[in-house]
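First up is the structure itself, then whatever we jot down about it.
With one protein chain removed, the remaining protein chains of the complex are shown where they sit.
We call the chains A and B, going by the order they appear; numbering starts again at 1 in every chain.
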Amino acid sequence: MWVVGVGYKDGQKDPLGKNVSSDIAELGFSNVTDVKTLQTYVFESEISKEGVENAAKELFTDNVIQYFNFSKFDENGAHVNNLVKEKNVWVVEVFFKQGVMDPAGLSVQNALDILGHKDMKVKTGTFYVISGNVSEDELKDICSRYLTNEMIHTYRYHRL
Amino acid sequence: MNSKKHGEKHLIGESMVKTLVLRVEGTNAEEEMIHSFKLSGSEVDIVHVNDIVSRKKSLEDYQILVFPGGFAHGDDVSAGKILANILKYKIWKDLTKFIDSGKLVIGVCNGFQAITKAGLLPAIGGIGVQECTLTSNDSGYFIDKWVELKHASGNKCVFTKNLRDEMFVPINHGEGKFVATPEIIQKLEDNGQIVFRYSQNPNGSINDIAGICNSQGNVFGMMPHPEKYFSKYMHPFWTRMKDMNEEGDGLQLFKGAVDYAKKKL
Partner (left out) sequence: MNSTELIGKSDEELIEISKKFLLALNLEEMRKVQNYFDKLGRNPSDIELETLAQTWSEHCVHKTFKGIIEYKGEKIDGLFKTYIARGTKELNFPWCVSVFVDNAGIVKFNDDHNIAVKVETHNHPTALDPYGGAGTGSGGVFRDVMGVGAKPILSTDILFFAPPDYPHDKLPNGVIHPKRLMKGAVAGIRDYGNRMGIPTANGGVGFHEGYLGNPLVYAGCLGIMPHDKYVTGAKSGDKIILVGGRTGRDGIHGVTFASLELSSDSEKTSSGAVQIGNAIEEKRVLDGLLIVRDKCDKPLYSAVTDCGGGGLSSAIGEMGEETGVKVHLDKVPLKYEGLEPWEIWISEAQERMLLAVPEKNVDDVIEIFKNENTEATVIGEFTDDKKLTLMFKGKVIGELDMNFLHGEVPRVIRKAEFTVSEDADPDMDDSEDFSGDLKEILRSPNVASKEWVIRQYDHEVQAKTVIKPIQGLGGPGNACVLRPIYDEWNGIVVSNGYNPRFSSNPYNMALSAIDEAIRNNVCCGGRRISVLDNFSWGNPEKPDRLGALVEACKACYDASKGFAVPFISGKDSLYNEYGTGEDTISIPPTLVVTAVGLIPDIRKAQTMDLKEAGNPVYVIGVTKDEMCGSHYHMIKDEEGGKVPGVDLANAKKIMDNMIESIDNGLIRACHDCSEGGLAVTAAEMCFAGNLGMSVDLKLVPADGIKKNYKILFSESNSRFLVEVPKGKESEFEKIMGDNASKIGEVTEEPNLVVTGLDDEEILNRSADELKKAWGETFNW
């Protein structure tokens, strides 16, 4: 399985990241200095490396303001090292739970069909890259109280 | 109204201008768009892009092609991106032929996003390469408000020559921020391809850009919605205004397009 991460180029604003960052600060976590977001797409169906690159370039990424990285999806999350270049950060991977509908994923599957990639199965997610002097306990708190909803999300975090 | 056979050239003054409003799943501002063109003296058809792809309908029969506002494909991935790919991968030949023949293409809001991402606008380095984008408003939120636009003097757009200097219209968008590299921005400025600017920038657009055209001036896009101001009673505080025209300010854009098409196409 492949995973693609799409982020904003240096110098471009990340409005979602900015809003998440100020919301977290409001909750009382004053140590968070920055939040960046990556839109992620996981191919659960077979596709070649060239296919993934093509999908990333032609569909997932707005090449004027965004960049992409891609990697083999690792069950334990090692792909995070390939998708996120920052160091001294927490990375939280958030996906929908199995069984919860992913309308954006369905849309992407149809859009891939237009590009010639037939019968794809894709799920979408969001990675949050959190900078600042944040302890693991604080991070868990941020996740449960704000970033994720256990009703519909599954998530895990890594320290880079 | 004469019916014309497919392919027969239109004689000046003989038949009405025909406008095609192209819809997809998620298009939602088509009713007011159709009405604005009808009020401006054009015949209007609304066609699903599937019917162009399957050749049930042809772009050739029209002088004006409109991409209206909405949430095509839910704005999934990014606004207008999936529609842009449909244009690039499914109807590109018909589209480029339409544009090369000098006919008019107008993209409003979601439509502007789609044609920009498909590389139809501003097409400085050639058609088909994306040079600009419309992305999330700086605030990160959808915004609904009315804004004043300034019509840039001497711009290349062929059908906005008679527009008044200012236009007050609504914006309704979450991804309206116009972004491009400094080089592209400079070229747009130098080439007279900037058509509208915001008087008070609501979303962070570079150089306050609200609408642009291609270098021939026949492909045009804008984020604000002139079709939502065809009558005085759509103004946000008409109850306190005096001496207003019955006709809304936004209509002048469509009249300009239809008049141009009548004379030249």
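As a working rule, a contact is a pair of C-beta atoms (placed from the backbone, for glycine too) under 8 Å apart; a residue touches a chain by one contact, two chains touch by 3 or more.
Quick caveat, the model's predicted, so the values are computed rather than measured.
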Hidden partner chain, touching residue among B:G26, B:G41, B:G128 or B:G192 | B:G26
Checked against the full complex, the residue among B:K145, B:K161 or B:K263 that touches the missing chain is B:K145
Even though one chain is not shown, chain B touches it at residues 25-29, 31-32, 35, 48, 50, 69-71, 73-75, 141-145, 170, 172, 174, 225, 227-228, 230-231, 233-234, 236-240
Touching residues (missing chain, whole complex) on chain A = 23, 26-28, 96-97, 99-101, 103, 106-107, 110, 145-146, 149-152
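Going forward, only the chains that are shown with their structure count from here on.
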If you average the Cα atoms of chain A and of chain B to get two centres, how far apart are those centres in Å?
-> 33
Chain B partner, complex, touching residues on chain A are 12-13, 15-16, 18-19, 39, 58-60, 62-65, 103-104, 107-108, 110-111, 114-116
What does chain B use to touch chain A in their complex?
-> 73-74, 76-78, 81-82, 85-86, 89-90, 117, 130-133, 135-140, 179-181, 204
